[in-house]
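With one protein chain held back, the other chains of the complex are shown just where they sit.
Read from first to last, the chains carry the letters A and B; within each, the first residue is number 1.
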Amino acid sequence: MELTFIKPFMFYFFASLTTGSALMVVIIRNPLYSAAMLVLTFFSLAGIYVLLNSEIIAVLQVFVYAGAIMVLVTFVIMLLNLRSGALINKPTHIIRSVVAVIFSFLLFICLISIFVSGNQVENAPKGVITAAAIESEGSFQLFSRALFSEYLLPFELVSLLLTVAVIGVVVLIRGISGAEENKQAKKGQGR
Amino acid sequence: MPESLHIFQITETHYIVLSVILFCIGTAGVLIRRNALVIFLCIEIMLNAVNLALVTFSRHMDQNRGEVFVFFVMAVAAAESAIGLSLLIVLHRQKKTVDVDEINTLKG
Partner (left out) sequence: MTEIMTDTISTNLQTIISTMRLGLLAPHLIVSMGGILLMLVSLLKKAAFKINAFLAIVVLGIASVCALNTGSDPQTGFNGMIKSDMFSNVFIWIYCATGIFTVLISHKYMERRKINVPEYYSLLLFAVSGLMFMTSASDLMILFVGLEILSVSLFVMAGIDIHDLRSTEAGLKYFLMSVFASAFLLFGIAFVYGATGSTEYSAIKDFALSNSFGRSPYLYAGVLLVLGGMAFKISAVPFHMWTPDVYQGAPLPVTAFLSTAPKIASFGFLFKFMAQFQNVQPYPDLLEDIVISLAVLSMIVGNLLALNQEDLKRMLAYSSITHMGYVMTAFASRSDTAISAALFYFAAYIFMNIGIFAVIAVISENNDKNLTLENFRGMAQKKPAMAFLFMIFLFSLAGIPPLIGFAAKFFVFSAVIQSGLYGLAVIGILNSAVSAYYYLRVVINMYLKAPEQDSGFDLNAIKYGMAEMLAITSCIAAIIILGLQPTSLIHFFEKIAL
């Protein structure tokens, strides 16, 4: 509890780290470094989740995003052979960049003006998962209980989704390896 | 400056502003970059911005609906990344590029 006064500094530290590394993802031209910067973004976001008292999401963030997804991405970068030069970003056309920046800046202004200036009413229903409840029962327990009772149907649907993804990847990649084998077999015959 | 944006009192608005900033960086990245892989990374930034907003609201309202939603978003992101990256590999096998502007066989 004595850590309360440190919280704002932690927030600003993680927030600037997140924003900075996210900007670097966009700016850096080598995708491998972009991916590395994205990992940093994910880690600092995990810090933000801890500040928000949501440990389970922080853990999942590190496992799923920084662990699984980014490993997959770097693996693909490796597979595509970075040295061939096909992966390096070409400099973007200046007009496109300017238009993109203006568009996202406008989006930013619109959203911020709505959220900050608006007189947000505070009468959304409050739940029971208070900080005290998390303290006594633990974030993980509360989370998993909700996941397997209230949110059982979407949970099952997500499992269906993952099945679909697995089938899809097999369909896409199996054909390629089959084709390569055929090519090699043909080469062998040619000799 | 509205009440909710004190500098040394971190409120839900701070987190939401951070989430909006991240979302806009992601959007800009998608529009600027032409490398399919980097576009994909920028979309991941956008999804993370969404996650941050969901967790913030969820904690603010003492619920865990938002957190459960984040769990689903993560699963969906994993599934999508698997499909997207395998499409990218298929493309790279056919034509040694991942540049969206260079894949332009489709024209009217």
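To be clear about the criterion, a contact is a pair of C-beta atoms (placed from the backbone, for glycine too) under 8 Å apart; a residue touches a chain by one contact, two chains touch by 3 or more.
Since the model is a prediction, treat every value here as computed from it, not as a measurement.
S.K.: What subunit A residues would touch the chain not displayed?
M.R.: The list for subunit A reads 111, 114-115, 118-121, 123-127, 145, 149-154, 157-158, 160-161, 163-165, 167-168, 170-172, 175-176, 179.
S.K.: In the complete complex, the non-displayed chain touches which residues of subunit B?
M.R.: These residues of subunit B touch the chain that is not shown: 16, 23, 26, 30, 36, 39-40, 43, 46-47, 49-50, 53-54, 56-58, 60-61, 63, 65-66, 68-69, 72-73, 76, 79-80, 83-84, 87-88, 90-91, 94-95, 100, 103, 105-106, 108.
In this section, only the chains that are shown with their structure count from here on.
S.K.: Based only on mean CA positions, could you tell me how far subunit A sits from subunit B in angstrom?
M.R.: 6
S.K.: Write out the stretch or stretches of subunit A touching subunit B in their complex.
M.R.: Result: residues 7-8, 11, 15, 18-19, 22-23, 25-26, 31, 34-35, 38, 41-42, 45, 48-49, 51-54, 56-57, 60-61, 64-65, 68-69, 72-73, 76-77, 79-80, 84, 86-87, 89-90, 92, 96-97, 99-101, 103-105, 107-108, 111-112, 115-117, 124-131, 133, 142-143, 146-147, 150-151, 154-155, 158, 161-162, 164-166, 168-169, 172-173, 176 of subunit A touch subunit B.
S.K.: Spell out the part of subunit B that touches subunit A in their complex, as residue ranges.
M.R.: For this pair, the touching residues of subunit B are 2, 4-5, 7-10, 13-18, 20-29, 31-35, 37-38, 40-42, 44-45, 48, 51-52, 55-56, 58-59, 61-65, 67-68, 70-72, 74-83, 85-90, 92-93, 96-99.
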